[in-house]
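Of the protein chains in this complex, one is absent; all others appear in place.
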Amino acid sequence: MTLLRNILIRLLTTAITLFGVAVIVFVVIRVVPGNPIAMMLPPGATDADIERLQAQYGFDKSIFEQFVIWLGGVMQGDFGTSISLRQPVADLVLGRLPATLELSIFALVIAVLIGGALALLGTLYRDTKGEAAVDVSAGMALSVPDFLWGLVLILLFGVLWPVFHISGRISPSLNIDFTTNFYMFESLIRLRFDVWADLVAHMFMPALALAIPLAAIIAQLLKQSLKETMHLDYVTLARTKGYGENHVITREALPNAILPTLTLVGVQFTFLIGGTVIIERLFSYEGLGNMAIDAVINRDLPLIQGIVILFALLFTLVNLVVDMLYVVLNPKLRHA
Amino acid sequence: MRDARGEVKRPIGLRLWLSGGWLALLVLAALCAPLIAPNDPLMQDLFLGRMPPFWMDGAEPGFWLGTDSLGRDVLSRILYGARLALIVALVAGTLTCLVGATLGLIAGYYRGWPDRIISRFVDIWMAFPPVLFAILLIAVLGPGLMSIIIAIVVIDWTRFARVIRAEAMTQGAMDYVASAQVAGRTRFGTMLTEILPNVLPTIVALLTLEMGVAVIVEAILSFVNLSISTDSPTWGGMIAEGRTSVHQAWWVLVFPLITLFLTVLSFSQLGEGLKDRFDPVLR
Partner (left out) sequence: MSGYLSIRNLTVRLKGGAMILRDVSLTVRAGQVHGLVGESGAGKSMIGKAVLGTLPRALEVVSGQIILDGTDLQTLDPKERRRRIGASAALIPQDPLTALNPSKRIGPQITRRLVDILGWPKIAAEARALELLEEVHIPDPARVMRSYPHELSGGMRQRILIASAFAAEPKLIIADEPTTALDVTVQKQILRLISEMQSRHDTALLFVTHDLGVVSKVCDTLSVLYAGKVVEEANMHRFFMRPIHPYSAALLAATPTYTDPTGSLTPVPQTVIDGVEREVAEHDMRAAP
């Protein structure tokens, strides 16, 4: 019963949050001085033309009426039509979503690998210079945001030692027709490893830039959690059974140390997704974030609304998944 | 205060000195920019476009760190850019701190409906991608220094509100607060005399961190060409330009990037150092 209650409360707060996001975006972008319709018309357009278009997009009504109409559409999956690109917002946004998802997940994988490895090394060499080195590098990595790491990476691996591509998602010379927008996933399924390698060469730097701060957080939290676990009796007991240090850390301590880290990594992952906005711009990567910045610059109100709502939805979804993972990984909750 | 913390203390001291030193240098450079800048940061000369820095062949005397594609002096632009960066850091950082910490204190200490309202807003704010939110606000407010400052305050108050709320809640549950109230102090008075002094170290540390964040936000906004008007030099604007010509003239990107990197690192390390030094509660 309490489980059902918790789920209901959870859904309700999520709905309130999404509604709040929608209201704020709606109000904020409509107090913009300057007429979004006037910008899309050729210079010779008459007032009548403008009025006709404004009516078409609903801008002649009050903000409240516009919101109700928009909300009604959203309930039926209709997010309106983009002013600058003249296509349904839902199609545009869903078309770009896979690119951003692939980038974020790739970054998450890199962050978990680097951060996890650093945490394990730091635990293995605890109370030595090795651990101090992990602490210092994690502290540095955390102090500087993804945007700056992106620029540093462009200089290092795009200019000084050009091994990766610094812009785009895929080389235009590659001739492949994708049926989905999940390029990485699809190229793997179709066994086009050449295409996959090209995608990785494009995605690696933006993903690494996003991953560096998160990797640092994972390294710090997981290492602390591991070190606390290493003092517990069951770890000592495992040692007396003849297991070596590596086994003790990875098999006995790690499964228990992951849980406290997981929740915080979930929140941090939403920050990472938020970071894709500027990183995609920096690396000219054709994802949602890049499209969002263009939408703002073009005053494309319906598109801005759609993208922001999608981001908010993504964030709440990530939090939900993390909570579920927590239950799955925690035997105390799983069996209760 | 903490066990086995003794050995870690010294590198923190070094970090504090290094980052404090860099920031002091930066303040000095910003104040004296008109005196020490070798050239007019806005002066264009297409014949002097993309001159390399002084140690390379073909460098133009007087243009120590080279010139950009329009022939503007990189060093002078960095020095003048420091003024804007520091103003944003100081003003936006302080205002964000005031707004966020106040709301956090109220939410954490008074609890009840003020807490519910403030926390709900924090939740909504956390569902926005911050960079997108900032760009949106600048698009609405129009470019300019004021807009940037307002945007930073509007976006980042939650950082203070979240942490200070949690701190105030912990402090509020302690016995000394209860005894202050029993002694007849008002709730508001107790908040100011008992809670505030105890969360102040955290506020100071966060403020320092926030200044670094403000510098970055300004740079990002300049990067997407939404900051101040195009002719006042900003680090972000220089980086945006350097990014497009990185293969022809790397120095246009590298020098402002190094400056920005060190500045953000210094603010952050200073904040972390202060946190470690003043606050035994936060790890």
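For clarity, chains are labelled A and B in written order, and residue numbers in each chain start from 1.
Keep this in mind: contacts are C-beta pairs under 8 Å (C-beta built on N, C-alpha and C of every residue); 3 or more make two chains touch, one makes a residue touch a chain.
This is a predicted model, so every value here is computed, not measured.
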*Which of the visible chains would the unseen chain be in contact with across the whole complex?*
A
*Based on the whole complex, identify which of A:Glu102, A:Asp146, A:Asp198 or A:Glu252 touches the chain you can't see.*
A:Glu252
*Over the whole complex, note the residues of chain A touching the chain we left out.*
126-127, 232-234, 236-244, 252, 255-256, 329, 331-332, 335
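Criterion: only the chains that are shown with their structure count from here on.
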*chain A touches which residues of chain B in the complex?*
11, 120-121, 123-124, 126-132, 135-137, 139-140, 142, 212-213, 216, 219-220, 223-224, 226, 239, 243, 246-247, 250, 253-254, 257, 260-261, 264-265, 268-269, 272, 283
*Which of the residues in chain A come into contact with chain B in the complex?*
13, 16-18, 20-21, 24-25, 28-29, 31-33, 136, 139-140, 142-145, 147-148, 151-152, 154-155, 158-159, 166, 224, 270, 273-278, 281-282, 289, 292-293, 296-297, 299, 304, 307-308, 311-312, 315-316
